[in-house]
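Let me give you the structure first, and then I'll get to my questions.
We show some of the complex, not the whole, and keep each chain where it was.
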Amino acid sequence: MALNKNGIAQRIAQEVQDGSYVNLGIGIPTMVANYVRTDIEVEFQSENGVLGMGPFPFEGEEDADIINAGKQTITTLPGASFFDSSLSFAMIRGKHVDLTILGAMEVAENGDIANWKIPGKMVKGMGGAMDLVASAENIIVAMMHTNKLGEPKLLKQCSLPLTGVGCVKKVVTNLAVLEVKNNQFHLLERAPGVSVEEIQKVTAGTLIVNGEIPEMILS
Amino acid sequence: MINKKVKNVEEALQGVQSNMTFMLGGFGLCGIPENTITELVKRDVRDVTCISNNAGVDDFGLGLLLQNKQIKKMISSYVGENDEFERQMLSGELEVELTPQGTLAEKCRAAQAGFPAFYTPAGYGTEVAEGKETREFDGKMYVLETAFKADFAFVKAWKGDAAGNLVFKGTARNFNPNMCGAAKITIAEVEELVPVGTLDPNDVHIPGIFVQRIFQAENYEKRIEQRTVRK
């Protein structure tokens, strides 16, 4: 059975390593924080200028001056710090943030990503996404395997304007976990009960299936 | 000590004219110069270019200037959450230049620090790099981006003193420090104008040299865009 968004977030949380700084994009990526193991040390960075983000505040404790990049009210944990936008992107561009998790409209088999613009539609802007994908050492995309029309989002080549080139390392969808390397999608795991054939059917880019593909384990 | 204090927002905004380029601090509605925006709406300042990470919402922040059709061009990284913006943009009334957020911040800092241009990897291979010089360093490709040029920078700080020293709070800091000194004239509005000598020199975020005028702001709505709480 295909995962829902929480399932995707839950699976991605397994990719978060002990001792790492993580930037979470808007949408599914934000939900990843809820599933990260509590016995490991992780710090969340938000590009609007905070490191060491904690959970949302309790009702009545919201502070308009303390928000995340999604403009949501947040709290901070002990050891947190605030800084300006220039220093925030120094963390990102300078490769000090270890892992970037973000959503995408399309991912190509060469690691290209498109997630900011649909020609002819209202364009909201790239925000910090272009800086993040241009510099992060490890980029995981969280997205549905197909768009609302059921069309593949894992492509030979992106059709939408790019956000970054050759940068995506891993994709976790409602159907599968895939590694992006050597201009191919390598199938690593299937969602519980989803067959390789089902995944192949909705993957337009080159899909490499090497041996038995295990099911995801979601504790 | 060089005194930067002015009486109020009216005095602070002396010299602000139509067709100028403004920088405005803030991320979303967080840390925006509310008092300055209110005053700009009152004045007949038109066809301005605004450099600001976001464009406010329909009835708050830069959205107020948009409603009033005072803005000719926006230079931003993200402009969602604003119907009037969308209408003006799609109708061609409003010119929009979208810039990656880190590049936007650094174009401010470059102007502040006297760098004419810098190489950044952001946007390489995308339409953001179209028409711009690109170059390889150590096997990686970069785009040449240039410093902003602006007439006024409008920033909002938490505390400040008459010497122009500023301290920011939480994520209301964002682009504000990077814009100080990045325009010909920098005007800071502060929640609390404290006596000179009370800010710890070690804790000053922006030294007064980057600020030309400072004033005690009147009140802040500090609207929250996404009030999110846990249960």
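For clarity, chains are labelled A and B in written order, and residue numbers in each chain start from 1.
Operating definition for what follows: contacts are C-beta pairs under 8 Å (C-beta built on N, C-alpha and C of every residue); 3 or more make two chains touch, one makes a residue touch a chain.
These figures come from a predicted structure and were not determined experimentally.
Chemist: State, as a formula, how the whole complex in this structure file is made up of the labelled chain kinds.
Modeler: A x2, B x2
The working rule: only the chains that are shown with their structure count from here on.
Chemist: Taking each chain's centre as its mean C-alpha position, how far apart are chain A and chain B in Å?
Modeler: The mean C-alpha positions of chain A and chain B differ by 29 Å.
Chemist: Along chain A, where are the residues that touch chain B in the complex?
Modeler: On the chain A side, the touching residues are 46-50, 55-59, 61-74, 82-86, 88-89, 92-93, 112, 122-131, 134-135, 161-166.
Chemist: Where on chain B does chain A make contact in their complex?
Modeler: Residue positions touching the partner: 27-31, 53, 76-80, 86, 89-90, 96, 98, 100-106, 108-109, 120-128, 158, 168-178, 205, 222-230.
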